[in-house]
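Note that one protein chain is taken out, while the other chains of the complex remain in position.
Read from first to last, the chains carry the letters A, B, C, D and E; within each, the first residue is number 1.
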Amino acid sequence: MSKLKHAFNLTLFLFAIWLLLSGHYTPLLLLFGLLSTLLVVLLATRADLIDNETQLVFLKPSVLLYWIWLGREIIKSNIDVARRILDPCMPISPTIFTVRAAQKSNLGRVTYANSITLVPGTVAMDINGDVITVHALTLDAAADLKRGEMSHRVCDVEGIFPCSSQSQS
Amino acid sequence: MTELLGHYNYWIVIILMMTGFYTVIARPNLVKKIIGLFIFQTSVFILFISMAKIEGGTAPILEEGISVYSNPLPHVLILTAIVVSLATTALGLALVVRIREAYGTTNEDDIHVQDD
Amino acid sequence: MAPPTKTISTYRTTESRHVLLSNLPALQVVIPLVSAPLCLLLRNPRHAWAWSTLVSWLVLATAIVLAQRVYAGGTISYAIGAWATPWGVEYRIDMAGALMVLIIATIGAIVMPYARHSIQHELHKKHTGLFYTCYLLCLTGLLGVVVTGDTFNLFVFLEISSLSSYVLISLGSSRRALTAAYQYLVMGTIGATFILIGIGLLYMMTGTLNMLDISQRLPEVADTRTIRVAFAFVTVGVSIKLALFPLHIWLPNAYTFAPSVISAFMAATATKVGIYVLLRFFFTVFGIRFSFAAMHVGEILMLLAVAAILVASLVAIFQDNVKRMLAYSSVAQIGYIILGISLATTDGVAAGMIHLFNHALIKCALFLAMGCIFLRLGSVEIGDMHGLARQMPWTMAAFVAGGLSLIGLPLTAGFISKWYLVSAVLMDGYRPLAVIILVSSLLALIYIWRVVEAAYFHVPGAAMHKVREAPASMLIPVWLLIGANLYVGINATLISGMAQQGADILIGQALR
Amino acid sequence: MELLLDILSWACLLGGAIFLLIGAIGVLRFPDFYTRLHAVSVCDTLGAGLVLVGLMLQGGLSLVTVKLLLMFYFLIFTGPTAVHALASAALQGKLKPTLDEHEPE
Amino acid sequence: MFITVSIVILVAIAVGLVRAFRGPTLYDRVLAANMIGTLTVLMVAVLGFMTGRPEFLDIALVYVLISFVSTIAVLRVYASRSSTPGNGGK
Partner (left out) sequence: MSPELTVLACVALPLLAPALITTLHRWPNPREAVTLLTSACLFLLVYSLLGDVLNGARPAINLVEPLPGLKIGFEVEPLGLLFALLASFLWMVTSVYSIGYLRSHREWRQTSYYSYFAAALGSTMGIAFAGNLFTLFIFYELLTLSTYPLVTHAGDDAAREGGRMYLGYLLGTSVILLLLALVWTWSLTGTLDFRAGGILEGAVTPGIAGILLMLFVFGIGKAAVIPFHLWLPAAMVAPTPVSALLHAVAVVKAGVFTVLKVAIYIFGIDFLAEIPATQWLLYVAAATILLAAIVALQQDNLKLRLAWSTVSQLSYIVLCALLVTPAGIVGGSMHIVMHAFAKITLFFCAGAILITTHKTRISEMSGIGRQMPWTMAAFTVGALSMIGMPPTAGFISKWYILVATLEAEQIIAVGVIITSTLLNAAYFMPVVYKAFFRAPANDPGSKRNEAQGEAPLALVLAIVVTAAGTVALFFFPDLPLGLALQLAGESK
């Protein structure tokens, strides 16, 4: 039942994208677009790709706030990394460490890990359970992350995820 | 610009063609042969497309306010040819997969050793 | 892009307005094309077989009607998508084409009843649907190549047939089928790409893809390097496809390890279509003056043909696997056909086409006989066939008949083609060639007789007594072919008449 | 207004281009694979982002801008995924990172 | 303006190519390829604007996905190879 709902969501989502990309809106072409969308969804169901991660999470306001914060972080660390790249004596101090992902849901943990990777200077190398192995370009980038602000913010956002009830496994 | 184009596109085509051909002939790895084959075919597609170039013409996608297009027919043909070559490559790679299942290797020489 | 004109052209020759008849050329290709995918959906192998058999017979019926109309009314031109040439794709069937269509459709229809048992035995159940799909696609491609009058369309059909035949070969029971298919795929694709280059250069110089239009516009530009390069590329590419002597390396493995039905089907059709393409390009597109007078391709082909006849026959003598032996013999026989074409005379081309037809009958029968033996004996090695004739009298009798025809003894089709070939060669005054042709038939005698001796004049092995004769469903097709063989040997007027007409048209076009 | 937009977009484009270049240089200069990952992130995030924003300013409110947004979205999501995949693959491939304590300052 | 940008991107691509050729490890090459993919996408987008045919963006869009998929695909292939015996090409 829920699978069907997800399939329906996916169809909507994909068709929306199709509408965006094709400039033409004659009935015939629309029909073709719908058909191709359905075909893709069919294939996806056959390949068993339909799961609860097809959700338009990035449209919720608080998520938008998180994005803005993350964007600022990204820009800051970009400039920092860029400086170190151009610096003749390249002041970097690579380290590997682990952080605990406090998030309850898989989606939350994935968002956290992705955010870590997205921010230059830190890369999530490995996730098992709620332990994330991180490679940091510099010690203070590592320190930043360890301070755990990002983790909290993700948790806040996760609080209003529809799927927060669903447990890890 | 364009008469220069008229010259160097052939060289690109020839270099690509030779690269692909050499890969097919010289590499023992079946996957690499297929890749070489694909490069070889692609060079021909480039030949066609560059032949279709008309001075000052733009891509043959109909739009208002554009008068000069490149000759569309070669583009159409090459679309077909690309489909064909994709099918060939896919089939070739599928064969390589089966060969690897059967022989445990994708190396031509090892296969010959096993066969005789 | 809207076509500049919308004139709908149907037959130039017949005034038939009947919807089926007026779309015959398209149907010839469309029927197998649209019915191919269904085989994939049919879960039950039996159904897939029944369906594709039905289709192949339908194709044969279409071919017969088409050939009749061409035989009666002359060349048929048909515009696909109702766009007038040169913008639309023209389908064009002259006598030579009709003959080819007839060969392909006939063989395609005859091997189908045979296929059921043999495929059931040689293929995994889950591959059956795929097999029949690819078979019908291969049929489509081969027919399309013959029917189309558009060079690029020809390329596409050629690739459809090639791709499906790669799959078909790879379905052979031994793992070496995979490597054989791979080898064929690589060489075949190179050949196809060469052809594509040639077509591209022709298009660059003449601005059209339609064969006749090219041939009309070629004379102005014929004396350019581009056209010569195009000619060279096309010739080499097609030569790979038809396994002309030095470029035949893919063929022996492919025919040896493919499923028996496919060995028979391809030996009878695939390379033949390649030869047909060569004819089309030499005579229709480039024209006899350019191909033979300017480019001297005749001498080269003659040389390669002789090499093929002698070397391949010699190699065949030393093969212990009979399918491989037959494969090499095919290379030699292709040599015969090319030799006839290389004369560039009406008699020569006619002789080539007659042998093209006859060899299709002979080789198909021989490979099918081998399929029967493989079914019962599980091997096609000469060493395992000692005393086989007692156990499988009908199969071996068919093999002997086919073998005698291959050697070219009188009252067989092989004799007719040999007769025409030798007389054509003599008319052109190449007397040594005549001797070579006949000497090679002695070589054929040797390699065929190795099998006959083993099967008839050796004491059977221990396991031989439990070998049974092949089922009727497989024997009947074989004997149909043998019958056709003997019939042509006794009355060759129809086939030779068609071949003569076809050659006349080709040479006529070339001289235009 | 037009001019302002143009100047703004050019600034973005140029900035983005420069960041892309820097990222590339980083990929070239950094000592080992893991550190190069960070340089790539520079390209994927700010470099790409700025260029796309610059283009959006050129495109104005139109389908083009929407497509650019979509591209941005894709880049932002695929970039880190790819980088992460590379990192974990390298880790499984037993590729040793050169860490600070081994680093001669 | 666009020309300047595209030239800069080209230079970046060239630099990436150097890394791709140098390696030393496979992962470095894939990384470089991935980055070059991103750069190419942007290049195509810019070119679209430069030639006044923004329809090219579709190509760019498709290319984003292709380069991503290809990266993952390559990693998958080599992951499976390093795990399974009978190593193919050298």
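One rule holds in what follows: a residue touches a chain if its C-beta (ideal position, glycine included) is under 8 Å from a C-beta of that chain, and two chains touch if they have at least 3 such contacts.
This one's a predicted model, so the numbers in the text were calculated from it and none came from an experiment.
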| item | value |
| --- | --- |
| Neighbouring displayed chains - absent chain, whole complex | C |
| Contact residue for the chain not shown (choose from C:287, C:408 or C:502) | C:408 |
| Which residue of C:193, C:441, C:485 or C:501 touches the chain not shown here | C:441 |
| Residue among C:68, C:473 or C:491 touching the omitted chain | C:491 |
| Where the unshown chain meets subunit C, residue by residue | 404, 407-411, 416, 418-419, 422-423, 426-427, 434-435, 438-439, 441-442, 445-446, 449, 453, 456-457, 459, 489-493, 496 |
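The working rule: only the chains that are shown with their structure count from here on.
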| item | value |
| --- | --- |
| Most distant chain from subunit B, judged by the mean position of its C-alpha atoms | A |
| Distance from subunit D to subunit B - Cα centre to Cα centre, in angstrom | 30 |
| Inter-centroid spacing, subunit C versus subunit A (mean Cα positions, whole Å) | 58 |
| Between subunit A and subunit D, centroid-to-centroid distance (C-alpha), Å | 16 |
| Two or more partner chains touched - positions in subunit E | 58, 61 |
| Where subunit A touches two or more other chains at once, by residue number | 21 |
| Interface residues, subunit E side, partner subunit B - complex | 51-53, 55-56, 85-90 |
| In the complex with subunit B, residue positions of subunit C that touch it | 1, 152, 155-156, 159, 163, 166-167, 170, 175-176, 178-179, 181-182, 185-186, 189-190, 192-193, 196-197, 200, 203-204, 209 |
| Complex contact set, residues of subunit B against subunit E | 27-32, 58-59, 61, 63, 100, 104-107 |
